[in-house]
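Removed: one protein chain of the complex. Kept in place: all other protein chains.
When the chains are written out, they are named A and B in that same order, and each has its own residue count from 1.
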Amino acid sequence: MSSDHTSDSQAFESLEAKAYQREVRRNLLLSTPALIVLFCAASGPLLIMLVFSFLTAGDYGGIKWQFSTEAWFQVAFYKDIFDETVTIADAHLSIFWRSVKLSFLTTLVAFLLGFPTAYFIATRPVETRNIWLFLVTIPFWTNLLIRTFAILEIIRNQGLVNTVLIGLGVIDQPLDMLFTDIAILLGMTYVYIPLMILPIYASMERLDFRLVEAAYDLYASRWRVLVRVILPLVKPGVIAGSILVFIPSLGAYVTPRVLGGGKHLMIGNLIELQFGQGRNWPLGAALSLTLLVIVMVALMVYVRSVQKEGAGHGH
Amino acid sequence: MSVTVSIDVRNVSKIFGAGTEQQVVALDDVSVSIAQNEFFTLLGPSGCGKTTLLRLIAGFEHPTQGSILLEGAEISALPPFQRPVNTVFQNYALFPHMSVSQNIAFGLEMQGRPNDEVAETVHNMLNLVKMESLKDRRIDQISGGQQQRVALARALAPRPKVLLLDEPLSALDLKLRKEMQVELKRLQHETGITFIFVTHDQEEALTMSDRVAVMSEGKILQIGAPHEIYNRPNNRFVADFIGDTNFISADVIDRQTNQVRVRLPGGGEITIPAADDLPAGNQVTLAIRPEQTRIATADDPVAMQGTLADEIYIGTDTQYRIDIGATDPFVVRVQNTDGETRQITPQSGVGVYVDPGRVRILKD
Partner (left out) sequence: MVIRPRPFSIKRMPGFSLLALACFFALYMPLAPLVVYSFNAGNNIALWEGLSLRWYVAAWENDLVQSAAIRSVVVATIASLIATVLATMAALGTTRTRPYRGQTSIYAMVNQPLMVPEIVTAVALLILFALIKESTGYHGYAYLVIAHTAFCIPFAYLPIRARLEGMDHVLETAAADLYATPWRTFTKVTLPLLLPGILAGAMLAFVISLDDVVITEFVKSAGQDTLPTYMLGQLRRNITPEINAISTVLLGVSVIMVTVIFFLSRKKT
């Protein structure tokens, strides 16, 4: 028997620990290059933007290296140059309101259309499901600009919709749909609806239809089954889809720019303005951070609700 | 002739999550010496630590305490690719992106053997496991039994000092399994490589092994040749796990140096030849195999008297379940030789004959 039994055991306890440490070191080393790039071109710049939001606007754009909270003030308030009265910046607030309103409506419409679509795909025979999913995925991966442009094409005065409606005699004059809030809503819904369909489908696919069977067996009507059995069971997917639509809608830039003309601005356009005509970079930075905060809050709400779901179902 | 030791496991413990609340003691101070050219089996229920021990020998885990020696040299710190030990995995773990031949050649290529040697060895291995005609097939194109043979060939090709087999036959159907048991035994003899075999099937262990180690809850309970384990189990777990056993509580009447007289339930008394180290006390637990007893004939001394509860015909044998006043019925198993049909009326009085020499006193 080995007399140095205890030192053996110590040696081997640290054998395991050493192996683990080696593994962790390897993992960190492997992840570092990606993290460096991401820090330089994704996370790090956010910090610089934070700094910029506390600087003074330069005369011709850019900044002056001078501390100021002016930009943050200007996010929500307006100080009259002449009589120094402080009022709420109506223009900004109406833009915020439009953004929130349109994002919310987009999410709603996407849900109303997307939910039945996800349901439809989930109830197809297994072999064909992939094809339907594929059909949903393709528009999703086509260029955002192209899809927005496509909407532009069909809702303009000489576009498809108007031509068909006039041809059918429903209206005599073309409807002015372009450059309105409706146009933006249409565009955003069109662009983001696959993001609603796919997560809901993921939840639906896991739905045990025997539960639906049981509900029908217990005298539930179709509506009741939908509302009290199916919807609660696919709630995680619905919430995920809603977040996936709401957040990009909130930060939309291209779609409101193309379909809203210069007049129906959303937060994204307002931000861009500060770097163009507005020549108020710090304000642009502050507005961006405000948007970021709103998005982070929405994300946290999502994460919280997912955790509650998990806890509630006793997983 | 001295027996050369192949694998020497010395006081090995393995604790997963050591120091945390959820720590699991997979192996508890386990020691065993496995000889060269031996077919050695680790037998036990799931969770007993047999697979953990195998993985420690292979190098996939480090022992928390203790050491493992291969032919005298300490290997606990060696990574698996530096140990001349190969494994046949439970689900074969064949490389899906390689053909049968490429799988078999893999270990040889990693060892840096020259191409013609690799080709020749692969050819020999294919013949050994009779897979020559399927050598270019991809893994998903061959059956489970064929995959098993490829896994075997792949592990044997690099001529390891020790071959580890982790329940390799568990996924096969009964007939195939029985064939492979014979195959494996033959292979071990032919190659002379030490086989360490892990299984939960006690019949398999008894069939194939030179020696068996019965494990439970991280400890080795008994090591011995199959007949030794079967006929002389030294504790209750081993007696219960291997084959069928009747457990009887008996009162000690008289102790002497090499025998013990006990009173059995049902009143009879027998004198059991026993070794010295008997447990103290007035009661002992006896282990009696059903096939080592019989219904008492007119000439037999009746060890126990009881009533027949059940008579079960199993083709080769008949099983009699006799109520002797204990919690469990006493089982007697008798081979059905031609022409002899003992019809016993149910519920009638029945005497059981027990050969004192075939009774084991358990040390539990």
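Here is the rule we go by: a residue touches a chain if its C-beta (ideal position, glycine included) is under 8 Å from a C-beta of that chain, and two chains touch if they have at least 3 such contacts.
Just so it is clear, the model here is predicted, and its values are computed rather than measured.
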Option from B:Ser6, B:Thr87 or B:Asn235 whose C-beta touches the chain left out: B:Thr87
Tell me which stretches of chain B touch the chain missing from the display. 58-60, 79-82, 85-87, 89, 91, 93-97, 106-107, 110-111, 140, 154-155, 158
Mind pulling the chain A residues that touch the left-out chain? 20, 23-24, 26-31, 33-35, 37-46, 48-49, 52, 62, 113-114, 116-117, 119-121, 123, 130, 132, 134-139, 141-147, 149-154, 156, 158-160, 190, 193-194, 197, 209, 212-213, 216, 222, 226, 247-248, 250-251, 253-254, 257-258, 267-268, 271-272, 275, 281, 284-285, 288-289, 291-292, 295, 299
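In this section, only the chains that are shown with their structure count from here on.
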Distance-wise, how many Å sit between the C-alpha centres of chain A and chain B, to the nearest whole number? 60
Parts of chain A lying in touch with chain B, wherever the complex brings them together: 1-2, 5, 8-9, 12-13, 15-16, 19
Contacts from chain B onto chain A in the complex sit at residues 10-11, 13, 18, 62-67, 76-77
